[in-house]
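One protein chain omitted, others in place.
Per-chain numbering from 1; labels A, B and C assigned in written order.
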Amino acid sequence: MVPVAEVAVATREVIGFHRETEDTVTLTIEDREARGFLPGQFFMLSPFGIGESAISISGDPGRPGAIEHTIRSVGMVTAALSSLRPGDRVGARGPYGVGWPMEAATGGDLVVVAGGIGLAPLRSVVRQVIGARHRFRRVAVLIGARAPSELLFQQEIHEWRGRFDLDVHVTVDSADASWMGPIDVVTRLIPRMDVDPAKSVAMVCGPEVMMRFAAADLERLGISSDRIYVSMERNMQCAVGVCGHCQMGPFFICKDGPVLPYSRIAPYMGVRET
Amino acid sequence: MVIPRSLSTRVLEVEAIGRLIAALQEDGRTVIAPTLRDGAITLDVIDSFADLPVGLTAEMAPGRYQLVPDPEGRLFGATVGPASAKRWQRPPEVVVWSGRKDGGMVARVPDRSESQLAYVGLRGCDLAARRVLDRAVGARPSDAFIVAVECTRPGSTCFCVSMGTGPGVSEGADVVITEIVEPAHVLVTRALTPRGATLLARLGGAPPKGAEEDAAWAQVAAAARAMSGGIDPDAAAAALRMPSADGWDDVAARCLACGNCTMVCPTCFCTTTVDHTTPDGLEATRVRLWDSCFSLGFTELHGKPVRASIGSRYRQWMSHKLSWWWDQFGSSGCVGCGRCIVWCPVGIDIRQEAAAAVERVGVHAK
Amino acid sequence: MKPTLAVFKFASCDGCQLSILDAEDHLLAIAAAVDIAEFPEATTRSEPGPYTVGLVEGSVTTPHDALRIREIRDQCQILVTIGACATSGGIQALRNAADVAEFAAQVYPNPEYLDVLATSTAISDHVQVDYALYGCPVSVDQLVDFITALLAGRRPSVPDYSVCIECKRRGSTCVLVAPGMPCLGPVTRAGCGAICPAFGRGCYGCFGPSSRPNVASLAVAWEAAGATREDLAEALRAFTVGAPEFMEAARAL
Partner (left out) sequence: MRSETRRIGVEYISRVEGEGSLRVLVRDGKVQECEFGIFEPPRFFEAFMRGRKFTEAPDITARICGICPVAYQMSSVQAMEAACGVTVDPAVDELRTLLYCGEWIESHVLHMYLLHAPDFLGYESGIALAADHPEEVGRGLRLKQTGNALVAALGGREIHPVGIRVGGFHRVPTRRELEPLIPRFEQAREDALATVDFVASLPIPEAERDDEYVALSDDDHYAIHHGRIRSTRGMDIAVDEWNDYFVEEHVARSTSLHSHIRERGLYQVGPMARFNLSEELLRPVALEAAHRVGLSAPCTNPFRSIVVRAVETLHAVDLALEILERYQRPPRPYVPVPPVAGVGHGASEAPRGLLYHRYEIDADGRVLHAQIVPPTAQNQGSIEADLLHLVERNLELTDADLQHLLEQSIRNYDPCISCSVHFLRLEVDRG
């Protein structure tokens, strides 16, 4: 058996492009094999000859034949990905990793907490929820961005906010007077959530410190740490647990995660340089 | 030690190794065996019997390796050298794929690079390491032909007994040799697989006399008894499951973070991939290279390493080997070969560091 | 439009820029992919800036060169130092701890004609540098890979780990452990392919310090190999003597 990481990278066509913010774009990539995916899983995308990066699926798991990725340009690979346009080809392999616990969340309340680009993998969650709204009880979506201009999926969030069956809050770290919403870190919204802690599942994605604060607030709210899920980020090269880079304690973030129950990962998040 | 009845046992004269090598070569295999190379007895491709380091052995200590003559003229006098089978099992540099911009990206990783190989002289720890490494990287065992050698004179850095991987061999090889010099210098040889038995039949030899077989058993057993110290795998696994970030300063002051331990370890599997392109940008290649969790850039995230201090890198390595490996792959990541101890330029000894970690946890518990 | 490439020389042996011409297999392909606008060692052609990429060889040793590097910086979108002279001052930085007037008097009958600075310094001591390629000389393979990375828009892979990693990839026996020779490999940046141990000697540090080198501990290994701390300090004060990590470590020994 040849380890999966070492299988040929399929080249796929980019079929859609949308600029979200100054440094972030959403690409739609054709997926004829339509293997299906779970919200929270990711692909390894390779712009030809530039390298490879782990990029979450940000689109609708229900949409066949196409996969959306939302990419923030922070370095050479993500810059090259961001410069792709419909008709271009990109190397892609995946989906990889353990996604969000959609099953566990079914039938209860759901709290989604996203910071920055962390909204990308959670957008799949919200979309799946909307597609099967009856399977969840109360659903709260808390979104934080550094500034209004950095807020992703603005049109879509506007639509979410228009729905009565979603409790959507958006906050920014700083903004000028034209911003009508709250200016605060996203975790401040947590204590105000109107959910039933015992029957809630929380899904959190954002910078590591933000996730720790969020998890602490969620616990305070009464959601137990094994029902709080975080999506971790580590240096990742193979995506199938054979290159060693993404290890964090006993976990390979690529295959045991990236989504992990906070109860399991928290002890390691608490230790310096793990 | 329970060893299953082997398919056949023969006593071979020492020179029979020449025929064994030739027979493996006739079968189209490249033979890898211990040979003298640049000052050490190490695994490498050999052509014939003449390439074996007959009459030479090595003394090993933390950070120290010295060739010494073996007056008894053994073929397999030296235990493990710097190279392990990992070099062929998971080579240091592999083209993962290559392709043209307008075409696809073509996989290049050979299905199994080892199938045409034969190893002669792997030890119990080496065999265990092959299983552990295959398991870790999700590879099926290769069909490389393996002639193992049981250790009768382990070095001071060996601790296979504590890890349960040697010095006797009961699985993972086609043929097992015990080289004895008393009552006579012969190779007590048994086959563990049908193809091993076929090979042995080609070599001739005689059924063992009781004395020879007893000597072989006794010497391996004595070697096991004589091997002191080592690592208490359970205590280490427990102590390192949730390691504190403190307590590593001492080893950090000594550790060079040079990565030698991970490079020589037969089970360490960390790699890094790099892409290359032709100047016109039309062709690209992705190469996978051995890397090490001791490299500062290994954990780079958002431009900064997650594990910046040397202490945290040592902690990662040892915790992974001795503890988290159990969670991940159901065994220890260390097979007790001692390579990392010998080939650490400053002689850091995983046995001592593990004991220190266990001790620290013990102290905390009190 | 093709990106333009310019190669500049400061105090050096020319070996690093020669490495470009030593890239026989790739030379013409590179020359086809970039417009070599300035490269006096190879061509009479000399186009004015600005240039996309400037490769700078050599260290700054004269007042004139200290000015020239500023002009070059202004002309280059991406400025890359190639080799030990440019990245750390080169072996000629040995003068930095000595009396240059006395040095000059040693070598030249009329030292008063010399117009030199008291120090040989790295390019980055004078201007901002975008990338550095290490080595005395740079490795041809690394140089080619670097240029193709820039052309492709890839992050150049310049290792920061130790020579030991390459030494073991190459399959060499550790010379520090086995015969017990002093070797700078554990504190030296990889990139050369671990040539020295493969050729039967200890690394002499020509690629400069690896990331966070632990020289103090290496001293113990050198002592075990029969060398003194002074030997180690002297070895560090050689081809990359100007690299702060080596300079300070040598002082502390």
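Annotations
FYI, a contact is a pair of C-beta atoms (placed from the backbone, for glycine too) under 8 Å apart; a residue touches a chain by one contact, two chains touch by 3 or more.
The structure presented is a predicted model; accordingly, all values stated were derived computationally and were not measured.
Remark: the absent chain touches shown chains C in the intact complex.
Touch with the chain omitted from the figure is made, among C:I72, C:C136 or C:L236, by C:C136. Of the listed residues C:L55, C:I91 or C:L236, the one in contact with the hidden chain in the full complex is C:I91. Only one of the listed residues, C:V80, C:C196 or C:A225, touches the absent chain: C:C196. Across the entire complex, the residue among C:Y51, C:Y204, C:W222 or C:F246 in touch with the chain not shown is C:Y204. The missing chain lies against chain C, touching residues 9-16, 18-19, 21-22, 24-25, 27-28, 31, 36, 39-46, 61-62, 65, 90-92, 94-95, 98, 100, 102-104, 106-110, 113-116, 120, 136-137, 139-140, 192-193, 195-196, 198-201, 204, 206, 234, 238-239.
Everything that follows uses one rule, which is that only the chains that are shown with their structure count from here on.
One inter-chain figure worth recording: chain A and chain C are separated by 43 Å, centre to centre, where each centre is the mean of the chain's CA atoms. Centroids built from CA atoms put chain C at 37 Å from chain B.
Computed centre separation for the pair chain A/chain B is 41 angstrom, with centres defined by C-alpha atoms. Counting partners per residue, chain A has 49-51 as the residues that reach two or more other chains.
Listed for chain C are residues 152, 154, each touching two or more other chains.
For chain C in complex with chain B, the residues that touch the partner chain are 26, 29-30, 32-34, 144-145, 147-149, 151-152, 154, 157, 159-162, 164-165, 168-180, 183, 185-187, 200, 211-214, 216-218, 220-221, 224.
The touching residues of chain A, when paired with chain B in their complex, are 1-4, 6-11, 46, 48-52, 74, 91, 233-235, 237-238, 240-245, 247, 249-250, 252, 267, 271-274.
Residue ranges of chain A in contact with chain C, taken from their complex: 49-51, 75-77, 79-80.
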